[in-house]
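Missing here: one protein chain of the complex. Every other protein chain is in place.
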Amino acid sequence: GSSDDGDTPAAGGITQVKVGVIPIVDVAPIYLGQQKGFFKTRNIELTMESGQGGAAIVPGVVSGQFQFGFSNMTSLMIAQTKNVPVKVVANGVASTGEAGKDFGAVAVRKDSPITKAADLAGKKIAVNTLKNIGDTTVRESVRKAGGDPSGINFVEMPLPNMPAAVENGQVDAAWVVEPWLSVVTAAGGRAVAWNFVDAAPNLTVAGYFASTKLIADDPDLVKRFTEGVNESLAYADAHPDEVRAVLATYTKIDPKVIASLTLPKWPTEINKPSVQTLADLGAKDGIFGSATPDLSKILP
Amino acid sequence: MIKRLLLVLGLPVVLFATWYAASANSENFYAPPLRQIMVAFADTWTPERLRTDVLPSLARLGAGYLLAAVLGIALGVAIGMNPRLRAAFEPVLEFFRAIPPPVLVPVIMLFAGIGNGMKVIVIVTGCVWPVLLNTVEGVRAIDGVLSDTTRAYGVTGAARLRYLVLPSASPQIFAGLRQALSIAIILMVISEMFAASNGLGFTIVQFQRSFAIPEMWSGIILLGLLGFLLAELFRLGERYTLAWYHGLRDAQRRS
Amino acid sequence: MRKDDAMLKVDGLRKVYRSGSREVEALRDLTFTVEAGELVCLVGPSGCGKTTLLRCVAGLLEPTGGEVFVDGGPVAGPPPGMAVVFQEYGRSLFPWMSVRDNVELPLRRKKMPRSRRRELVAEALASVGLDGTESAYPWQLSGGMQQRVAIARAVAYEPTILLMDEPFAAVDAQTRADLEDLVRSLWRRLGVTILFVTHDIDEAVYLGQRVLMLSASPTVVQDELTVDLPAERDQLHTRADPRFTAQRAHVYAQIQAAKARTGTASGAAGELSSADR
Amino acid sequence: MRKDDAMLKVDGLRKVYRSGSREVEALRDLTFTVEAGELVCLVGPSGCGKTTLLRCVAGLLEPTGGEVFVDGGPVAGPPPGMAVVFQEYGRSLFPWMSVRDNVELPLRRKKMPRSRRRELVAEALASVGLDGTESAYPWQLSGGMQQRVAIARAVAYEPTILLMDEPFAAVDAQTRADLEDLVRSLWRRLGVTILFVTHDIDEAVYLGQRVLMLSASPTVVQDELTVDLPAERDQLHTRADPRFTAQRAHVYAQIQAAKARTGTASGAAGELSSADR
Partner (left out) sequence: MTAPDAAAPRTFRGGRALLGLSGLAGLLVLVEVLPRTGLVSADYLPPTSRILAALADEAATGPFWVAVGDTLTAWAAGLAIAVAAGVAVGILIGAVPVLRAVTASTVEFLRPIPSVALIPLAVLLYGSDLGSSLLLVVYAAFWQVLVQVLYGVADVDPVADETARSFRLGAFARVRHVLWPTALPYVFTGVRLAAAVALVLAVTAEMIIGAPGLGAVIAVAQTSNAIPTMYALIVVTGLLGVTINIGARAAERHFLSWHQSVRGEIPA
């Protein structure tokens, strides 16, 4: 193993840092920041480790194989209720807060009878992960639109399969994020609910986190990383064209889609009330079991 | 009987005891003490849970395994008996064999939807290979003199299959079936990672994602127990079907 | 060769085994005929190609040259109504079947009631002295018993042409005599055409109407003897007959001659050549 | 039985095969001794338990009762310096090894230079008439050639005790005679103790110093004959010797008697009993 390669400053005081990320649009700022040298100037040499979701990233961070990781807020709150020793160190990505212009939505096919969020009640909806941020926020959308969310049948499905599943009628609707949202709409599909927008204004969707051990042992590194991320977030938010350019480097998204897809917001501040709302929604849907997440333990 | 029980349980007991002792003071979040796991096991795998999650899984497992066995043996016999057929099909089969199920599943979903059918197909596509390969090799290895005997006496077609090919290849076919059994369990888990809402695999993955680590380990232990139980059943079936084979080998070794 | 209605006609048969760089000419040029209902014995030194010949006749092996005709037609696969007792008797029994099932298997193709089948099986096993072993597996039997199961299988099949490759090699003298008489009575009763390979010259003369003697390899038909003994034979009197003694001496001398010609004292290893190593 | 320095002592040997509900008493009660350097032949009806006896002596099979002593010690596993030629010669050759390697394999354990080993192998193969086949695989040989490879393997091993189970069953008469002389010369040259199973009564008398006759099963030693022939034997004169004829007649009569006693005409099937089916 190489469990502590990253902790020891390499020659010239540069710290090697591994960040566990999912190679999707949400993490564009950190790639952009790396390109722009926002981490170099803070004596951090970044390596991105692209895992497929929490199964690999969280254990990697907990064991010190990665110094930082990227995860959605609901997963982090679930982790907190189970006393996983991790804590958010920087904001990750947020909803645009504008219905019709967000980076994730519930979409149906062209000729679907479903036209508004309330119609989703009792339907079969695909989400990429059950009992997580997707189903809780979609339920909230339906609830707010006056529908009954209790009868919704959520099925788990990888995002790449959703456009086909919607079109074949395997599911009635799917919660998709970019770039699949663009793919569905390009094929004639319609967005019928903007679940992030409906859940809370300017919802903070995800964040960068570290293990509590690292935070205690090397507060300086954490501070430098947080600053680097914040600078990257601000820069990305201000330079959408450069974001689209950097997307082409670490993803294989079709250039036409890159040009047109809706980018999320990258504020540097975590919207704590919105996270609290997420926590409440999750608790309502029972995804934390009997526990309730303690935000003070998870947010900086 | 007692001796057999000792043999079966001896090593597992020792290993579990070691695990128990070694993990007693574990601070590691992902490797909790076995004590905790055992508590979680009792809490998690209630009869209700077994009915709603394990039973559907077992049904899919059974369907997939049987289908794979039939398909593997049928295809294997055909390919094993005909070198030309084998030459034509082997590259295509090897091609599919090398594709990982997590990549294949989305493709299968395109055709088979997201229901139980898809999960059964995933199980079949994974565990047909050991049966197929072993059947092919078993059929190829049929003793020349035996094969000549059936030909000379005009035992052909279905009779040849039934009285020569299948029995003669059966030791190796059973090796394949034995392999396929544990692979079927593994693929049951993998298939339930996609588009499932119940099942043992789904539950374990759900535990893993929600950081319920002792519960996840308890699920893995349950998988192991399941594998062990099925293997015992399998052993009984094999003892019965291959009685002549084991008799032949034991008679001269131990009598 | 002789008449045209021969049951078996072997014409210029040649067989070369090729595997890798090794090439063995097992049969060089064999030509002979067996009439329908004839009992012909085949003798020849070890390794001269008797088994090879039998396998070509049975349609189990493709000749390198020449042709084999059974019942007028050229042999492509095993001809119908043929039974073979293989030299490797142990390996020709199915280890997963009881003795009964082994004997019964070839009968299944013949349309006959189950009871008749059982009867044939029981009779055949009794005639080789194996009653009582029906439910045993072949590997629970002694070598000689296994060989007798293989014979019983051929007998129960009631073939029209019967090929036997040293079928009595593993049984004791007394059993051997009994089996010889069994084969002769079977032959006379059913009018089977029999080609019988043996190493025992006495046996060849006692059993056959004719004895074909093969040379050591490169193998050709070295000599042929029409056995000048009455059709009614029995162990005691026939073997004491001076004609019997004379004829076995003739065969013996021929085989000696065959061996002497190949140089090596006791083998037929001469035919083994290595093409390029 | 006789002296105490016996090479091989079989004492009250009993063997019952059990498998499932089937029980076969292969050997009931065998007692005999073989002195060091003796050549003893064993005859008996097919299925009477000769192979079983040999396997017990070789330490490959656990007796049900009684004991076997080799060189003074009780037999638990195969005793050192022993070579066995199995009745199933085909299956006792390793198909994955060339003839040469098959013969050489047992020699590897003996500390000797490689060249000496090669020499022994070549000599042994030549002595059974198989020179030229060294690089062939056993399954490329005829039945008789395979059997001779198995014999060559035993010969090359230069054993102190040699067990042979119908070792010449698959070879022609001439080769058989040559091999008989080979065994006798080996025995006289090396002073090997030999236990030789055969179905050929002439062979037993020609080869042995003593002939042990087993009964049909339930098997006991039925009779024993000390062969009253000069140590110098050869195929022509010995077989013409009137003493030879008398003794083979004696053995023949004994075996006839053994068979007659068990009722069935030609088999040893009587010993097969079914415990509960």
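To keep things simple, chains are lettered A, B, C and D as they appear, and every chain counts its residues starting from 1.
What we mean here is this: a contact is a pair of C-beta atoms (placed from the backbone, for glycine too) under 8 Å apart; a residue touches a chain by one contact, two chains touch by 3 or more.
The shown structure was predicted, so the numbers you read here are calculated from the model rather than taken from an experiment.
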Legend entry - Residue in contact with the excluded chain [from A:16, A:63 or A:292]: A:63
Inset, instruction - Would you indicate which residue among B:69, B:165, B:189 or B:212 is in contact with the undisplayed chain? - result: B:189
Legend entry - Hidden partner interface residues of subunit B, rising order: 7-12, 15, 28, 30-31, 83-84, 87-92, 94-103, 106-107, 110-111, 129-130, 133-134, 137, 140-144, 171-172, 174-175, 178-179, 181-182, 185-186, 189-190, 193, 201, 204, 208, 213, 216, 219-220, 223-228, 230-232, 248-249, 251-253
Legend entry - subunit D, residues in touch with the chain not shown (by the definition above): 55, 58, 60, 77-78, 80, 82-84, 86, 88, 91-92, 94-97, 105-106, 108-109, 137, 139, 157
Legend entry - Absent chain, residues of subunit A that touch it: 1-3, 18, 20, 22-24, 49-53, 55-56, 59-60, 62-63, 65-66, 158-160, 163-164, 167, 179-180, 183, 187, 250-254, 257
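In this text, only the chains that are shown with their structure count from here on.
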Legend entry - For subunit A paired with subunit B, centre-to-centre distance based on mean C-alpha positions, whole Å: 37
Legend entry - Between subunit D and subunit B, distance of the C-alpha-averaged centres to the nearest whole Å: 48
Legend entry - Per-residue multi-chain contacts in subunit B, two or more chains: 247, 251-252
Inset, instruction - Would you mind listing the residues of subunit C that make contact with two or more other chains? - result: 88, 91, 140
Inset, instruction - Would you pull the subunit C residues touching subunit D in the complex into a rising list? - result: 17, 19, 22, 24, 43-47, 49-51, 87-88, 90-91, 128-133, 135-136, 140-145, 148, 166, 169-176, 178-179, 199-201, 252, 255-256, 259, 264-270, 272, 274, 277
Legend entry - Contacting residues of subunit A [partner subunit B, same complex]: 53-55, 58-59, 62-63, 75, 78-79, 82-85, 126, 129-132, 153-158, 160-161, 164-165, 168, 170-171, 287
Legend entry - For the subunit B and subunit A complex, residues of the former touching the latter: 29-30, 106, 109-110, 113-114, 194-197, 202, 205-206, 208-213
